[in-house]
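Inspection log for the structure reproduced underneath, given as structure tokens.
Here the complex is missing one protein chain, while the rest keep their positions.
Note that the chains take the letters A, B and C in the order they are written out, and that residue 1 is the start of every chain.
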Amino acid sequence: MAEFLLGAAAFVVAMVAVGLLRLLRGPANTDRMMAGQLLGTGGIAALLLLAAATNIPGVMDVALALALLAAFSSVAFVMSAS
Amino acid sequence: MTLELVFDIGLAALVLTVATWTLLARETTAAVIGFVAYGLLLTLVWVRLAAVDVALTEAAIGSGMTGVLLLTAAARLRATEAVANAEQPGATLRVVAALLCVSVFAGLAGIVLLLPEPGPTLAPQAAANLGSTGLGNAVTAVLLSFRAIDTLLETVVLLLALLGVWSLAPDRVWGGRPGPQGNVQRDGVLVFLAQLLPPVGIVVAIHLFWVGADAPGGKFQAATILAAMWILAQQAGLTDAPPVDRRWLRLVLVAGPAAFLAVGFLGFAAAGAFLAYPAGYAKPLILFIEAALMPSIAATLALLVAGPPARTEPP
Amino acid sequence: MNTATLFGVVAAALVALGLYGLIVHPQPLRKILAFNLLGGGMFLIFGVVARRGAAAGMGGDPVPQALVITGLVVAFSATALAVALVVRLFEETGRAILRSDVSTTEREVDGES
Partner (left out) sequence: MTLVLDILTVVAVSAGVFFFLAGTVGLLRFPDSLSRLHALTKADNLGLGLVVLGLLPRADGPFGALKLIAVWLLAQLAGATVTQLLARAARTAEPQE
């Protein structure tokens, strides 16, 4: 089961990595921020899967902190852009 | 085992790609978005290196706080980008810089590859002395007991940085509130988020603070989350940054380091050395220091993001 | 090749990349960004050393890990100060360039008039 969860985490990170092409390509900065947002969600999912696969204590708290701050940089981006 | 290596290699390639792009991006705002992504990826790397405490700090400060700070500054300085970009350095400088960087890479990579085997470590000593602190998290024990002087100086550095930022204010606005005026167009969606998130954030911060004694977490991570919640409320216009000359604000900023110092001097009387904890009282004293530091650090971090005072109260 | 060695080499590359950006980029804000990139790589080297020191039931040596936590916070405060300096420079002169001769020529013009 640990293998499967780790594989799923790897797949999510790979998907998000492909999504980062949007970060490189743009065209607008809003599109780039979307790629960042997807990376955030994917990172949370990968962390949850890693936490279940490896049993390192506290990884779940990292995911919790990321989820709490997920909107933080996007809000700053929108507020400063307007 | 091999699957783990595939995961790591993919992650490594991603980190390098995003870092390179952050350097090459034409627009600063785009580069900062790349930097936020870089911080998120580093968080995953820290988890892979079994440093969960660091992963938490990286997620909160390295990516979140620094990202917000730089995004705001990039928007502020957008008008200057064209002029500054015209000043591209010559080919010679580029080549010399590239050569320097390649040799730095070679040197560092060599050092990493030639590190002694097995790696030197203080983990057994830390584990052996963990009992005397009453803590379960060795990183917290290092931060607040074995190397407490580092942490004390760090809190002072934070305060000094804030003093430096504040001292950049022009005389006419000294004592005013930080941040540009008219930044408070109330946005329904944002207000909703800023009303809903802070209570949850405070609960999570207290949770991180509390488990920090025995599991990954602690005052820095908790303080960063508190600071982020305060900044969010300011962005939504629910509250305003306080004027920097308020006495209560100064008290909040100084209380943490002052309590830390007081406990340090108490060490002379009670245990014979600066920052030594009397036997049996280590854990309560450490918790007291952490509890005192948390609001101070949170306020300092949030005010560092807010910047120097920029407007005075209308008389 | 294990996890620690792999990320050690990545860390060395990140330091080099950050250093290059720090030297070559003309914009101060981009220099600050490159400096943070460099810092991330440097901290990662500490993390690799810590990981290699895994012993006594711990995933890594706690001392370098604690140093990195301190370092991250200090790096943030240094970044905030640097950003405030650049913004103030912009408010004062209307531009954000580090070249020193710009202000010198302006001063000479003032002296002649």
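The rule is simple: contacts are C-beta pairs under 8 Å (C-beta built on N, C-alpha and C of every residue); 3 or more make two chains touch, one makes a residue touch a chain.
Since this is a predicted model, take the numbers as computed values, not measurements.
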Shown chains in contact with the undisplayed one are A, B
Out of B:24, B:79, B:106 or B:196, which is the one that touches the chain we can't see? B:196
Touching the hidden chain in the full complex, which residues of subunit B are there? Just list them. 187, 189-190, 192-193, 196-197, 200
Since one chain isn't shown, list which residues of subunit A touch it in the complete complex. 1, 4-5, 8, 11-12, 15-16, 18-19, 21-22, 28, 30-31, 33-35, 37-38, 40-42, 44-45, 48-49, 52, 60-61, 63-64, 67-68, 70-71, 74-75, 77-78, 81-82
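Heads up, the rule we're going with is that only the chains that are shown with their structure count from here on.
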For subunit A and subunit C, what's the span in angstrom between their mean Cα positions? 24
Can you check how far apart subunit B and subunit C are, centre to centre, with Cα atoms defining each centre and the answer in Å? 13
Per the C-alpha means, the centres of subunit A and subunit B lie apart by a whole-Å value of 20
Multi-partner residues of subunit C (each touching 2 or more other chains): 59
Multi-partner residues in subunit A (2 or more other chains touched) are 56
Show which residues of subunit B lie in contact with subunit A when the two form their complex. 3-4, 6-7, 10-11, 14, 17-18, 21, 27, 29-30, 33-34, 36-37, 40-41, 43-44, 47, 50, 52-53, 55-56, 59-60, 63-64, 67-68, 71-72, 74-76, 183, 185, 190, 193, 197, 200-201, 204, 207-208, 211, 215-217, 221, 225, 228, 231-232, 235
Could you list, by residue number, the parts of subunit C that touch subunit B in their complex? 1-21, 23-30, 32-34, 36-37, 40, 43-45, 47-63, 65-70, 72-81, 83-88, 90, 94-97, 99
Give the list of subunit A residues in touch with subunit B in this complex. 3, 6-7, 9-10, 13-14, 17, 20, 23-24, 26, 29, 32-33, 35-36, 39-40, 43, 46-47, 50, 56-59, 61-62, 64-66, 68-69, 71-73, 75-77, 79-82
